[in-house]
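Shown next, in structure tokens, is the structure this report addresses.
Omission of a single protein chain aside, the complex is shown with its protein chains in their original locations.
Chain nomenclature is as follows: A, B and C, assigned in order of appearance, with residue numbering initiated at 1 for each chain independently.
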Amino acid sequence: MVPTMRQEATMLLIHCPYCDKTLPEVEFAYAGEAHIVRPADPAAMSDEAWRDFLFIRTNARGPHFERWRHVHGCARFFNAVRDTVSDRFLATYKAGAPKPDLATLLAETERAR
Amino acid sequence: MTTHADGPVALSMADTGARFSLRIGVTPDDLAAAETAFGAPIFATIGARGREAGRESLCLGPDEWVLTAPEADRAPIATAFAGIGAAHPHSLVDISDREIAIDLEGEAVTALLAQGIAIDLDAFPSGHGTRTVYDGITVVLRRDAAHAFRLEAWRSFVPHVWHRLTEGNKELALGI
Amino acid sequence: MTHFSFMSLLSGAFSANENWRPQWPDATPKDEYDVVIVGAGGHGLGAAHYLAKEHGITNVAVIDKGWLGGGNTGRNTTIIRSNYLYDESARLYDHALDLWEGLSQDLNYNVMYSRRGVLMLAHTVHDEQSFRRHIHSNRLNGVDNQWLSTAEVKAFCPPVNVSPTARYPVIGGALQKRAGTARHDAVAWGFARSAAARGVDIIQNCPVTAIRRGPDGAVLGVETGKGFIKAKKVAVSAAGHTSVVMETAGVRLPLESYPLQALVSEPVKPCFPCVVMSNTVHAYISQSDKGELVIGAGTDQYTSYSQRGGLPVIEHTLAAICEMFPMFRRMRMLRMWGGIVDVTPDRSAILGKTPVPGLYVNCGWGTGGFKATPGAAHTLAYTVARDEPHPINAPFTLERFTTGRLIDEAAAAAVAH
Partner (left out) sequence: MSDIAAEPEIGLAFRETGAPVADGAFRVARRGRVERTRRVGFTFDGKPYGALGGDTVASALLANGVHLMGRSFKYHRPRGILSAGSEDANALIGTSRGPGRFEPNTRATMQEVFDGLAAESQNRWPSLGFDIGAINDAIPHLFAAGFYYKTFKWPRPFWHHVYEPVIRAAAGLGRAPHEADPDSYTARYHHTDILVVGAGPAGLAAALAAGRSGARVLLVDEHSEMGGSLLSMPEIGIDARGAWSFLAETLAELASLPNVRLLPRTTAFGYFHQNMVALAERLTDHLASPPDGAPRERLWRVRAREVVLAQGAIEKPLVFDGNDRPAVMLASAARTMLNRYGVLVGEHPAVVTSHDSAYATAFELADAGATIPVIIDARPTVEPVLLDEAARRGIAVATGHTVLGTEGRMRVSGLKIAPVTGGTIGAARAIHCDAVLMSGGWTPSLHLFSHTKASLVWDEDLKTFLPGQSPEACVTAGGGAGHWGIAAALEDGARAGATAAAKVGHLGRVHDFSVEGERVETGATIAALPSRGTRGKAFVDHQNDVTAKDVRLAVREGMRSIEHVKRYTTTGMATDQGKTSNINALLIAAEALGKSPPEVGLTTFRPPYTPTTFGTFANHHAGATFEVTRKTPINGWAEAQGAVFEPVALWRRARYFPRGNETMREAVARECRATREAVGLFDASTLGKIEVVGPDAAEFLNRLYTNPFLKLAPGRCRYGVLLGEDGFIRDDGVIARIAEDRFHVTTTTGGAPRVLTMMEDYLQTEWPDLKVWLTSTTEEWATVALNGPLARAVLAPLVKGLDIAADAFPHMSVAECKVAGVPVRLCRMSFTGELGFEVNVPARHALAVWEAIWTAGQPHGITPYGTETMHVLRAEKGFIIVGQETDGTVTPDDAGLAWAIGKTKRDFVGMRSLARPDLVATGRKQLVGLLTRDPATVLEEGAQLVEEDARPPVPMIGHVTSSYWSETLGRSIALALVKDGRARIGETLYLPMPDTTIAAEVVAPVFYDPDGARFHL
């Protein structure tokens, strides 16, 4: 969506749910907030509702549901939960899989520490 | 065939035969049909390679394989896949000319590749393959033996990759 | 307030600098203010200054979760220019530029506005077309901007590599002579000192945790780390954190927060006469008055509130710098850091009223809001004081994302910052 901003990577390790491997971020591309479904009938939508679909984003400070693509690997888009304060991934899961429950996820991450 | 030996790693531009990109659903049925059409095993595990009679499949993604075969097999393979198309929808695209392969061999090969590849090559088993990045460029990497790799990149990126590899090889030769 | 001048410095020197007073007192929050401004960056502090100075509204608090000026104001590469394409943007940034030029005197604080010229390099035919479009538009808007040939580029900024065999040869450039840089910290401090002297409370280390609204939907005040503070009007100027603050008022914004990194070299004697930006090669550079080369990168690829920064962005940026200035390869990086910038879909700011009565917002400056600081602050103060748009900030509404009346400088120009 933002062709003029150079998109650069830090050096996270990301688990690809398709490859089932944890790999360096250089193989991946960020793809924006997850679980924003394109409306089935855009024509029926109000200008406001369409604006929300186009532009309004959660921009969460903390766990963020977002999409990534293993663009230089298996090429699949997948979903992730990443804490935008620490940049740590709490989970990655296949596209189409249900949104994981955040409370459960956080508890699991806490336990894993 | 271009070869280069300014350093500890032997580099050569490999002869390219036929190469296809195969995309097909992952039902056992579809895969079995594809295997029959291709005439070599097609595994559903990303990174796995199936080989038989000079033909090889490498699984790059959940529904993606790159198939390689001798040049002479190009047309027969295309025909065989055309035959299963109606029952097993798929995409077979000839990409024989899209990529150029570079073979690398020598004890220092992982050191050379590590100048541009971010993954842990020590942890990359022989007999596997993967798509990854070399110096920002998408490549397909195969390991054939402890000290032998093949790297494929899109045609127009190859001069850059080749240049980097030959320069890197010279650097390794200096031993610093 | 002590008037700052050479004489005050002299008298300070005679007292061995024992007689200086705090530039802004440490305020304890009152129960209620006419206006609460969230975020003590240049924009928030500036709005307080203009509210007090031009609208006589002094019962104002500026509240920051950390130390004033510690946000993007304190971590940006300080490029100031106004040669934007669209009429709306050109008017806003040029208004700011007018204010920049007299800011040291207005604030009685030397913000070191350095009118050294901003030179944007063109490397492709497309760059040239786009730059010329800007130049013509700027001229007709009364904004200075001129085309330089490759030889003129070299003459204006001798370190530039103009070799025709470069990977991206320089084919010319657009120069805004009136543009330049300013001392980032001094901007925050100067506004803070001036606002405080006029009675504004500056409350640091006090996070605003929520905006409270009444049953009629209008703003009641803010919840903070130091308790509830009543306010008739609340203006949010929290840059990268704006969505988080506005969400508490039930206002969702078209914003995404990205890290943006910058770095400085070791200080050296003057070697770089202006600001150079290259969008094709992706880097921008100037030399500060202390001697460091100040270098900026592009945004990181994913949203984040971590200011930690990463290596690949810096590698790329410095490769670009070394490509444009091959003599700098032996220079050394002294420090790198990041800031969190809030980016709108059209990369232009949102400035003015919100659907919530009494709530105002100033955000979405993305990678380029430092240059707007006095202009944005000045017009925001107007809007807050009168509850109506200023003619200059009027186009920068939230509604444009509904109607599609976007002000897409980035798409039009392929130039950020």
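Note that a residue touches a chain if its C-beta (ideal position, glycine included) is under 8 Å from a C-beta of that chain, and two chains touch if they have at least 3 such contacts.
As the structure is a computational prediction, the values presented were derived from the model and not from experiment.
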{"item": "Chains shown that the absent chain touches, full complex", "value": "A, B, C"}
{"item": "Residue of C:L318, C:V343, C:V356 or C:A372 touching the missing chain in the full complex", "value": "C:L318"}
{"item": "Selected residue (touches chain absent from view) among B:M13, B:A111 or B:A148", "value": "B:A111"}
{"item": "Residue among B:G54, B:P70 or B:P89 that touches the chain left out of view", "value": "B:P89"}
{"item": "Chain B, residues in touch with the chain not shown (by the definition above)", "value": "16, 21, 23, 25, 63, 85, 89-99, 111, 114-115, 117-123, 135-137, 154-157, 159-160, 163-164, 167-168, 170-171, 174, 176"}
{"item": "Positions on chain C contacted by the hidden chain, ascending", "value": "4-6, 8-10, 12-14, 16-18, 20-26, 66-70, 74, 87, 102, 104-105, 108-115, 123-126, 129-137, 139-142, 159, 161, 167-168, 183, 185-186, 189-190, 204-205, 265-272, 287, 289-291, 306, 308-311, 314-316, 318-323, 326-337, 345, 400, 402-406, 408, 410-412"}
{"item": "Contact set of chain A toward the excluded chain (per top definition)", "value": "1, 3, 10-13, 24, 29, 31, 37-38, 41-43, 45, 47, 50, 54, 67, 69, 71, 75-77, 86-88, 95-96"}
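Convention: only the chains that are shown with their structure count from here on.
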{"item": "Cα-centroid distance, chain B relative to chain C, in whole angstrom", "value": "49"}
{"item": "Where chain A and chain C are represented by their mean Cα positions, the distance between them in whole Å", "value": "29"}
{"item": "Shared interface positions of chain A, touching two or more other chains", "value": "26"}
{"item": "Overlap residues in chain B, where contacts from two or more other chains coincide", "value": "none"}
{"item": "Interfacial residue positions of chain A with respect to chain C in the complex", "value": "1-2, 4-11, 26, 29-30, 32, 47-48, 51-52, 54-59, 61, 64, 66, 82, 84-87"}
{"item": "Chain B - residues contacting chain A, complex", "value": "46-47, 60-62, 64, 118-119, 130-133, 136, 138"}
{"item": "Touching residues (chain side chain A, partner chain B) in the complex", "value": "18-20, 23-24, 26-27, 71-76"}
